[in-house]
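In this view, the complex is presented without one of its protein chains, the others remaining in place.
So, chain A:
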Amino acid sequence: ARGIQHTAVRQAHHKHEPTFHDKYGTMVLLGGAAMFSSVWGYVFTKLNVEWGFSPIGRTTPREWRE
């Protein structure tokens, strides 16, 4: 119930304690961004996954007849 008795002095009400987001928000954001960019940077460059990109504009056609 909201009608909790505030017996404390008036000043006590105005201290709004920092929330989780105030304390750790920036850290979580930067950590997440770092993890994301490092993992996907690795996936796209080093992992040698065949993404199947189109040859158009990418390959130079080579003679195939023997």
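Criterion: a contact is a pair of C-beta atoms (placed from the backbone, for glycine too) under 8 Å apart; a residue touches a chain by one contact, two chains touch by 3 or more; residues count from 1.
Keep this in mind: contacts and distances are computed from a predicted model.
Only one chain is not pictured, and the protein name UniProt records for it, out of "Cytochrome c oxidase subunit 4", "Myotubularin-related protein 9", "Signal peptidase complex subunit 3" or "Galactosylgalactosylxylosylprotein 3-beta-glucuronosyltransferase", is "Cytochrome c oxidase subunit 4".
As for the chain not pictured, it touches chain A at residues 1-7, 10, 13, 16, 19-22, 24-33, 35-36, 38-40, 42-43, 47-50, 55-57, 59-64.
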